[in-house]
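First, the structure itself, so that you have it in front of you.
For this view, one protein chain was removed and the others were kept in their places.
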Amino acid sequence: MHNVLSRANALLAFTLWVMAAVTAACFLSTVFLDYTVPSQITVKDIKVRSIVDYATDDQQADLATLSFNLKVDFTRIFNWNVKQLFVYLVAEYKSKVNEVNQVVLWDRIVERGERVVMDEIGVKTKYYFLDDGTNLLKHDNVTFVLRYNVIPNAGYLRLVQSTNQIVVPFPTTYSTTRRS
Amino acid sequence: MDGMIAMLPAPLQKLSSHIDFQGQKVAERTYQVILTIAGIVGFFVGFWTQQLSYAIHIVMGASAFTALIILPPWPFLFRKNPIVWQVPTEEQEETSSASPPAESSAKKDDKKKKEPKKTK
């Protein structure tokens, strides 16, 4: 504290401590909140085709195409410790080969201050819904669920599942038409 | 640090930013109080507006303001209680007891090396 350098050093260190304390208090004030919101998903136009795929062991895989409607309101999630949401639609199913299959079909980054109410109609999948084998045909228990990752300014990164989920049966015959 | 300062050329050494012991205590207490208050105010402003950036900016603003107060060695704040050095004993015997202490203290201040460092 005797000369200007040591005073500047002490001041800088204390400022950083106070900033860290404020950030920690911000984290503590938001950590116990409930981040679950309901959503409405409807899935339609499911078609399954059999294609040759190099990433599958048998070189043959089922590819599903579909479109979906999504209605969800994230407004109440955004508080002062939420920087961004990463919203993604998951198809989850069990198959003969695998105990658990999870495929992300669509995702979107929702930042604070953006449009946080979603009402999407007829959205095509962003990623290929490709099985690890040929188990999608006649599958009657594929679950579609909306999940999101809450990314804070500082603190815990939580994964939340929206309260609603739907189970959709898949077609029983391969579609031969080209994907539009 | 003192060794490094002693290596500087003489004109630079004159621009000393040293403050006295009492001043150091005041300066330390000043930044602690201002920044702690700014942190508490910042938290509530941030909570109220739900904007973390506001809270951080308040703390940064308070820090800049505090820097203006405590970094320069303001003579009216931090140099009010200079150390009065005792005259070495041999000199004291030679000269009369009425020797002006202010003058000798000024001389000693230039040679900082023997000053006991008790601060951080």
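All chains are identified by letter, namely A and B, in their written order; residue positions are counted from 1 within each chain.
Throughout what follows, a residue touches a chain if its C-beta (ideal position, glycine included) is under 8 Å from a C-beta of that chain, and two chains touch if they have at least 3 such contacts.
As a working rule, contacts and distances are computed from a predicted model.
When the unshown chain is looked up in UniProt, the name that turns up among "Signal peptidase complex catalytic subunit SEC11", "Origin recognition complex subunit 2", "Protein pelota homolog" or "alpha-glucosidase" is "Signal peptidase complex catalytic subunit SEC11". Which of A:Thr42, A:Gln102 or A:Asn141 touches the hidden chain is settled by the complete complex: it is A:Gln102. Checked against the full complex, the candidates A:Asn69, A:Gln84 or A:Thr143 give a single residue touching the omitted chain, namely A:Gln84. On the side of subunit A, touch with the chain left out of the figure occurs at residues 54-55, 83-84, 86, 88, 90, 97-104, 107, 109, 111, 127, 132, 147, 149, 151-157, 159.
Criterion: only the chains that are shown with their structure count from here on.
Subunit A contributes residues 1-8, 10-12, 14-15, 18-19, 21-23, 25-26, 29, 79-81, 153 to its touches with subunit B in the complex.
Residues of subunit B touching subunit A in their complex: 1, 5, 16-19, 24, 27-28, 31-32, 35-36, 38-39, 42-43, 46-47, 49-52, 55-56, 59-60, 63, 66-67, 70-73, 117, 119-120.
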